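Omission of a single protein chain aside, the complex is shown with its protein chains in their original locations.
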Amino acid sequence: MAEKNSDFEPNIVAFLCNWCSYAGADLAGTSRIQYPSNVRVIRVMCSGRVNPLFVMNALQQGADGVLISGCHPGDCHYMQGNYYARRRFMLMRNFLEYLGVEPERVRMSWVSASEGAKWKEVIEEVVSGVKSVGPMNKFQRRQLNW
Amino acid sequence: MVDVEKLREIAREVVSREDVRQLIGYRQGTYGFRARPAFITSPEEVDQLIFSPACVNNLATYLTLEERLPVPRGQEPDLRKVAVMVKGCDSRALVQQMEEKAYERDRIVVLGIPCTGVVDMDKVEKRFPNVLSRGEIALEGDKFVLSFDGKREEVPKEELLADKCKRCRYPTPLVYDQLLDEEVSRFADDDYADVLALEKRSAEEKWAYWEEKFSRCIRCYSCRNVCPMCYCEDCVLDRLNPQWMRRSVDISETTAYHIARAYHLAGRCIQCGECQRVCPVEIPLMELNRKFYKDVEELYDYEPGTDAEAPPLLATFKVDDREDFIL
Amino acid sequence: MNGKPKIGVYVCHCGTNIAGVVNVEEVVQFASTLPDVVVARNYSYMCSDPGQALITDDIQNYGLNRVVVASCSPRMHEPTFRKTLLSGGLNPYFLEMANIREQCSWVHEDPIAATEKAKRIVEAAVVKARRLEALDVKEVDVEPACLIIGAGIAGIQAALDIADAGFKVYLVEKSPTVGGHMAQLDKTFPTLDCSACILTPKMVDVANHSNIELMTYSQVEEISGYIGNFQVKVRKKSRFVDMEKCTGCGACAEVCRMAGRIPNEFDEGIGMRGAIYLPFPQAVPAKYTIDKENCLFLSKGKCGESPKCKEACQAEAINFDLQDEIVEFKVGTIIVATGYDVFDARKKPEYAYGVYDNVLTALEFERLVNASGPTGGKIVMLERGKKKKKKEGEEVEPPKVPKSITFIQCVGSRDKSVGNEYCSRVCCMYTAKLAHLAKDKIPDCEVTIFYMDVRAFGKGFEEFYDRVRREGVRYIRGNPSEIFKRGDKLVVKAEDTLTATPLEHETDMVVLSVGLVPRSDNREIIDLLKLSQSSDLFYLEAHPKLRPVDTASDGVFLAGVCQGPKDIPDAVAQAKGAASAAMIPMASGKVKVEAQTSVVNEATCRGCGFCVAVCPFTAIELVEVNRNGWPVKVARVNEALCKGCGACAAACLSGSIQQRSFKDIQILPQIQALGVK
Partner (left out) sequence: MAVKKLNKDKVKEALQELTKFRLIAPAKSDEVVVFKQISDPEEAFLDYGNSTVPPKKVVFPQTETLFRFQRGNPELREKNVEEEGTTVIFGLRPCDARAMSIVDNLFSWDYEDPYYLKRRELTTLVGMGCVNPPSVNCFCTSVGGEPCGTENLDILLIDLGEGYLVRELTEKGKKLAETIGSFLEDAPGGSEAKAEELSGSAKEAVSRSIDTSGIEAKLPTLWESPLWKEVSAACLGCGICTYLCPTCHCFDIQDEVEGAEGRRCRMWDSCMFRAHTLHASGPNPRPARKERTRNRINHKYSYFPGKFGVIACVGCGRCINLCPVNIDILEILGKVVEA
C-alpha cells in the first residue's frame, strides 16, 4: 500500500484553458481566495489542446496527480474543444484506473472565468483526493541518483 | 470451408488483371502447422494459395505497411490495385483504414473469407509440440482435424480456437468484392469477462498484475508493427524530438509505451488480436485493447471498423456525452 | 532564425503584491541557474516604463533572444510585454510569462511554499522559452463588400444598414421576391402594426439602394476563401421574363392557361396563381416570373397554338430562351439570414391537418385575414381542392363564415415526440394576435385557445395577452389529443388540466399554431459555409451569450430566425448587430489573423483527416502532395481560418500537426519542470 502520511504534500500538474479556467484561477487570485499551493499550472488555449498522453507524461515525471480544466459545456471559446477533451479524458482516466492508477489522480473540471471560488473548491478536492491515495511512485521515472 | 480450388481460380483471374499489382493471401508455412503470407504477382504462383484455420495473419497490415521507396526520376509510381484476402476480423481493419483515409476503396480488391474461426497456434503447439513435418489443420464440423506425420488427430473446436474468434461478431467480411463462401453468422458476443474481472480488483492488485506483464516486455514494438492500424510514417513512440518515452527499457518507460499504444488505438482497434499473437513474451495486449473497446462501446455506442463513413471516435463528440467524472 | 536561446528572466515585485509573499531574490537567484538564462533580475514594477526599459536594454546589451517575465497573469500584461519585445527589436512571440501573482502570491500565504511554487513556475516558463519560435503577425485586407443571404426582414435590415454606411451589399434571395415571412403576415403583435405598411417601404429601399445589388430568384452556389476575401458564385435563375422590359402590368398572368390552377406558395396554397405570376401585389421586384415546372410551354413544349402570355405582353418581356446567369464577385464578410420554415403539421396526425379542410396552420390563417390575401381579408370556411374556376354565369354560393374558431398552441414546439424540445417564442403571441383579429372581423365568433403555458415575455406582450383575454377569447389549458369530425363540426378532444376535466370542444375551424423550424434546405448553406448547428438544428452562434451573431468562421455572421426562433423586433435587432459586426472589419480595412496557428509536418502526416474532423473552424483540408514520387494526402492548415485552439494537435496521433507556441516540444519540458518534486 502506498504510504499515506499526513505531511505528504502532493504535486499536481494542471492544464487550464486560457479563456475559462485560467481566467477563473486568476479571479481566485484577484479575489485573494486562499487555496493549497500544490497545483502548478500549464496554460493552453483550449482544453482540447491537452493530449491525454500529457497525463501519462506528468505522472512519469513525478506528478502525483493531474488536473485538466476547461470551460463548461457550451462555453468553449472555440465551441467544441472541451467536448473533445471530455471524451479523451473519460477514456484515459478509465484506462489508467484499469492499470491500477487511482482515479483520484486524474481529474477534470469545468471552471468558468467567474468561478474563482469554484477553482478553490476544485483544488481542495483534487489535493485531498490525491492525498488519500498517497504519492505516485508507480511508474515515476527512476531517479538518476547522481 | 473455403474451397481452395475456387479460391485459386478467382485469385488467378484477379492477378491476371491489368490493373492489379499483386494479391496477398496465405501459403503453407515452413514447419509444423504454420501458414504464412503469400505475395502473388503472377498466375503461376497462384497454386501456392491456401486457406485453413492456420491462416491467422491479418493481411490488411500489408496494405499500410507497403514500402513506398522513392520513385526514380522519370518513372511513374506503380499505383495499380492490391488484392487481399481477408477474414471477418481482418475486413474490419480495411474498413477502419478507409475510415482513416489510408486509401480509397477502389485501390483494393477484396476477397472475403467468411470465417469459421482460426486456431491459436500457441494452443496447437502446446498440444502437439515439435511437429516438424508440414502438418495441416482443417475444421470438420465442431472439430479441428490435424494431420501430420501420417497421423490424424481430432480436437474439439473450442479447445484450439483463438480467443478472439470466440467473441467474434463479424465472421463474414464487412467489405469484399467477392465472397469465397457462404455467409457465416456471428459465433458469440463478447462478455468482457476478463476485463470486468480485472476492473473489480484493487488498484494495487491491478498494478501488480500489469507490472508483472510489462516487466517482460522487450519493447520490440512488434505489437505495433503488426497492427493494421499502426502505420504512421514516423511513429511518435519512436521519435526523439519530442521524446514521449525513452528507449531505455524499464518499468516506467515500458508502462508509458503500453499506455500510449493502447490509447492510440482507442476507437480504432478492430480486435484482430494480432498484437497479442505476435508478442514473443505473451503480454496480454488484448486485455488492454479490450478495455478501451468496451468503454468506447458502452459510453459512445461506437464500434471501430464497421462503418467507413463514421467519424473517427475521438474526432467527434456528442453534447450529452457522459461527464459525471468531471468536477 | 531562432538561434541558440539567450534568456532574460525578470521577476516583478508588483510592489508588495508579489514580494510580500514570494521571496523574489531567491527566485531570481534560482532563475539564474537555469539553462540558457544569461540574465535574471527583479524590479518593483516590471510593467512600468523603467521596468520595460530594463528588458529593452538587456536585449541590446546581452543580445537576449527570449524573455521571461514573472509577474501577473498573461491575461493582464502579455500584450504589454509583447510590445516591449517588439520595441526592443525582438519578435513578440519570444515572450513567456510566469504568473506568480494571481496564481501564486495572491492565493498562498506561506512564503516558503509560495516561493517554492514561484520557482517551479519560473522554471517551466524558462524551459518553454528555450523552445519558443518567432511567429508572423499577419494581417489580411478586407474587401469592402458584404454578401447577405436571404432577404426576409433580417436580411433586408442588415442590407440597408450596411449599404447606408457606404459599403457594397450583395443581397441574394432565393424566391422571386424579398420580404420573407413577414410579408405574409397581416398585423404584427403586440402593437398590431400592419406588416405590409412597415415592411414594404424597406423592400422598396432595398431594391433601389445604389449600394445594394439585389439578386432575387437566385442561389449562392459556391463560397471559398476566408474573412476579407470570400469568393462567391451566384446563380441567377432564369425567370423567362426580361427584368429590364417587364413593367409589372400583369397582362400575362391574366391570360395564362394555368391561371388559378397552381397553389400560390406565398398564400400557403390557399390562394391560386398561374404559371406566370407575381407572388403578391407588393412583391419586390415587381417583375413577373415563369415557373418552369408548371409552364405548359416550358415543361411540355406546347401551350395551345402559342403561349398566350407572350402574345399578351406588350413590352415583349417574355423570352423562353433566357438562361440562368452565373455571377461571381468578392466580398469581405457574409451575413446569413435565411430564416425558417413552419413546422409541418402533418407530423402530428392527431390534428388531422391535410385531412379536414378547416384545420389550418397559423400561416394559412395569416393569409386568410390579410386584406391582400386570397379572400381579401375575409375569414371564411375553406373548401380545399375544389375547382375555383367558376363557369360562365354560374351563381356561386358565398363561402360560409365560421362561428367558432379554435387555436391550438405549441404545435411542433416543446414537443419531444417530434424532436423539437425548444419553444418557438412567437406562437403564444401570434395566436393572441390572430385570435384578436378573428374577434375583430367576426365579432360574434367564439374564439378558443388551447395552450400549455402562455409565455408573454417581451415588451408589451403581457399587456397584449391580457387585452386579448379581456376581449372574450377563451383560454383552455390543455394539450388536445385528437381532432375528429362530428357532422359538419370539428371536435377537439382535450383535457382541461386546470380542472382536470376531459372535454370535447365543437368548432368550425381549427388553427394550428405551428412552431418555427430550421429550413428544410439548411444543408445548402451548411455545406457552403461549413456552419455548425445547435441541437435544435438552427445555425450555431459562436457563443450563446457574448457572440450571438458571430459564427465559428471569422467574417460570417447570423441574423434572424436562422439562428433560432425570434420575433420581428429581435430579428431586426440581431440584423443590426450582424450588420455592425460585419462592418467592423470592412471599416478597418484589415484583419489580424491569429499567429498561434497550427502547422503540419507534411513529411510525417499520414493524411488520416482526424485533424480535419476535429477543427471547429474547418481550417484544415487534405491535399495531395508528392512524397518521393508517390501521391499522398496530407493535411494543410489555412492560417486565415485557424483560431489556434490546438484541438487538432491533440487529435493527431502522429504528432504531425502542432500548434505554434503550444507545440509538444514546448509543453513537454513544462510538464517535466513542474513534475519534479
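Each chain gets a letter, A, B and C, in the order it is written, and its residues are counted from 1.
One rule holds for everything that comes next: a residue touches a chain if its C-beta (ideal position, glycine included) is under 8 Å from a C-beta of that chain, and two chains touch if they have at least 3 such contacts.
In this text, all values refer to a predicted model and were calculated from it rather than measured experimentally.
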item: Candidates B:1, B:71, B:145 or B:278 - the one touching the absent chain; value: B:278
item: Sole residue of B:191, B:205 or B:238 that reaches the chain not shown, by the stated touch rule; value: B:238
item: Where the unshown chain meets subunit B, residue by residue; value: 29-32, 34-37, 39, 57, 61-62, 65, 67, 69-70, 129-132, 212-213, 215-216, 218-222, 225-226, 238, 240, 246-250, 274, 277-278, 280-282
item: Where the missing chain touches subunit C, by residue; value: 33, 35, 672-673, 676
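Rule of thumb we're sticking to: only the chains that are shown with their structure count from here on.
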item: Distance between the centres, which are taken as Cα means, of subunit B and subunit A, whole angstrom; value: 36
item: Per-residue overlap in subunit C, given as positions that touch at least 2 other chains; value: 614, 651, 664, 668
item: Touching two or more other chains - residues of subunit B; value: 244, 314-315, 319
item: Touching residues (chain side subunit C, partner subunit B) in the complex; value: 535, 603-611, 613-614, 622, 627-631, 633, 651, 653-655, 664-665, 668
item: Subunit A-touching residues of subunit B, taken from the complex the two chains share; value: 195, 198-199, 203-210, 244-245, 250-253, 255-256, 259-260, 262-263, 266, 288, 291-292, 295-296, 299-300, 313-315, 317-319, 321-323, 325-327
item: Complex contacts: residues of subunit A adjacent to subunit C; value: 11, 13, 18, 22-23, 25-26, 28-30, 32-35, 37, 40-46, 48-52, 54, 57-58, 60-63, 74-75, 77-81, 84-85, 88
